[in-house]
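Removed: one protein chain of the complex. Kept in place: all other protein chains.
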Amino acid sequence: MSATEFHRPELVCPAGTPAAARAAVDAGADAVYCGLQNATNARNFPGLNFTEEEIAETVDYVHGRGAKILLAVNTFPPAGKFDLWRDAIDLAVRRGIDAVIVADIGVASYASSRYPALRVHLSVQAGASSPEAIRFYCEEFGVKRVVLPRMLTVSEIADIHRQIPCEIEAFVFGNIGMMAEGRCSLTNYATGVSTNMDGICSAAGDVHYDEDRDGNLTVRLGNFVLDRFGCNESAGYPTICKGRYSCAARTEPYYAFEEPVTLNLSALLPDLMRAGVTALKIEGRQRSRAYVKAVVAAFRKAVDDIGSGKEAKLADLIALTEGYRETEGAFRSKTWR
Amino acid sequence: MAQSRPVTVSGARNAPPFLVDIPRRLLSIVPLAVLQPVLDRIASHVARARPRLFARLGPHTDKRYLIDPVDLPFVLVLIPNSARPFLKAYPRNDKVDYDAGIAGRFINLLTMIDASLDGDALFFTRDLRVVGDVEAVVALRNALDDCDGSIVDTITAAFGPLAGPAGLALSAVRRMTAGHRPM
Partner (left out) sequence: MAIGQEKVELTLGPVLFNWQPERWRDFYYRIADEAPVGTVYLGEAICSKRGPFFDAHYDTVVERLSGAGKTVAFSTLSEVMLRLDRQMIERVCASPELLVEANDVSALFYLRGRPHHIGPFLNVYNEQAALALVRRGARNICLPTEMPAAAVHELCAAVRPHMVTVETQVFGRMSLALSARCYHARAHGRTKDSCQFVCENDPDGLDLKALDGRSFLTINGIQTLSYDYLNLIRQVPDLCAMGVSRLRLSPHTCDMVAVASAFRDVADGRIAPEEGGQRLDALKLPAPFSNGFYFGKPGHSLVKPESAPAPTA
């Protein structure tokens, strides 16, 4: 495929608050995704997310500027509490949301059978990483788009594209969770709060920072020490999968799962577009609108430049990254695994 | 794999230090007796002008936040209760009770409150320190971030007759910091 055959991918951007949603659209987002102020979405963080009234206002703002708004209902309702998730789907329809992003089979089943006209996207939390899994969701629940797990190489994405009947959305920037999404109970093991059921990874209420006189920062989650940073060492998110540990094979503490880094695929954008990706997703509903504005603007420009045959000049986003470091994660090469 | 921190980041790298330092220098010589009435006015003004901010805080509106501009001679205690907002300055050496604390250079705290700097990025580079109730800090950060326009403008409006000079000083700082960070 030559560069002229690029289709223009949709830029799907995070909105933790109405202000962030407006910032994203103003910076060139084609779509924003957001969540409600409860356990129905995977960024159920204090002070974040939308009331129904704020959803309605944001729908007006976003649609008024020709963009789309998606609602993440992408956690797993525990038995007995399904009503909260059902209500979220109902709200999305009532307020004119363009698509819901779901992970749970029960929620997908409800959304597709109750609202056949509702556009359903499969969340990365569903962990559908093979053509067969994706086709199951498409055929059984009418899924129109899959958000691919961050574990595939670009050539594997291209391979999947050829074998599935739906659109692909792929992450291009943001926090890179090391564990398969939707299949991680590490936070619950340490704190009693479930990422899948409560929508919280590393609940802030269970995170403790202790800095000693020399500026060494110890990070704990619940009762467990996750990491210790020297006074000049940059820090990352306080998650178990970014901590330092030791084992019989490595007695010196090491990042057993992953260093604190941020995914940045800006250099792989042309390859991703060639691989048949319909939408490029930026992670970070928990980040500030300063982050949203900067990252969205940079990717907007890069995508447009590539689309018009120019070489993309990518703005320096390093200052926004975790651990002050970037990675292309799994996308460039299998050796990452 | 690089384990060390590449460069020191501050809100105002490359800007002439003596210029950036003006608001800080002014604040460091203002007697607290003069500062306190202004703080009272800021608190009640923000409470009136930004009701949604308090709704976002949920259960954290009665928490005591210690705001510690490490390069100033005082610290601030904030209780973001919309009915009885509380913002008080204490000399740095006073013993102050708090539930949650945020510490950083004055310029970084100011630009983060103004939503022109990303709090997570400041934390990653260790330019921001968080102690105590981390959830309360996250809630406050997120609530502030939803404020439309500039909350610093809202604050400077509270200076009343001094709003003009205060705003000028702040916008000078902002101009200098803008362009030196990509956000």
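Things worth noting here:
Letters A and B name the chains as they come in the text, with residue numbers starting at 1 for each one.
To be clear about the criterion, a residue touches a chain if its C-beta (ideal position, glycine included) is under 8 Å from a C-beta of that chain, and two chains touch if they have at least 3 such contacts.
Computed from a prediction, not measured in an experiment: that's the story for all the values here.
The hidden chain, counted over the whole complex, makes contact with A.
Note that of A:Val59, A:Cys241, A:Leu263 or A:Ala312, the residue touching the chain absent from this view is A:Cys241. Only one residue from A:Ser129, A:Ser202 or A:Ser288 touches the chain missing from this view: A:Ser129.
Touching the chain that is not shown, out of A:Pro78, A:Pro165, A:Gly215 or A:Gly309: A:Pro78 (per the contact rule at the top). Chain A residues in contact with the hidden partner, per the touch definition given at the top, are 76-82, 103-110, 126-133, 135-137, 140, 149, 151-152, 156, 178-180, 182-186, 188-192, 194, 196-197, 218, 222, 224-228, 240-241, 243-250, 253-254, 256-258, 330, 334-337.
Methods note: only the chains that are shown with their structure count from here on.
Centroids of chain A and chain B (each the mean of its C-alpha atoms) stand 29 Å apart. On chain B, the positions that touch chain A within their shared complex are 1-6, 9, 56-58, 60, 112, 115-121, 123-126, 129-131, 133-143, 145-148, 181-183.
Interface residues of chain A, counted against chain B in their complex, comprise 16-20, 22, 45-48, 203-205, 207-209, 211, 217, 229, 231-237, 259-260, 286-291, 293-294, 298, 315-325.
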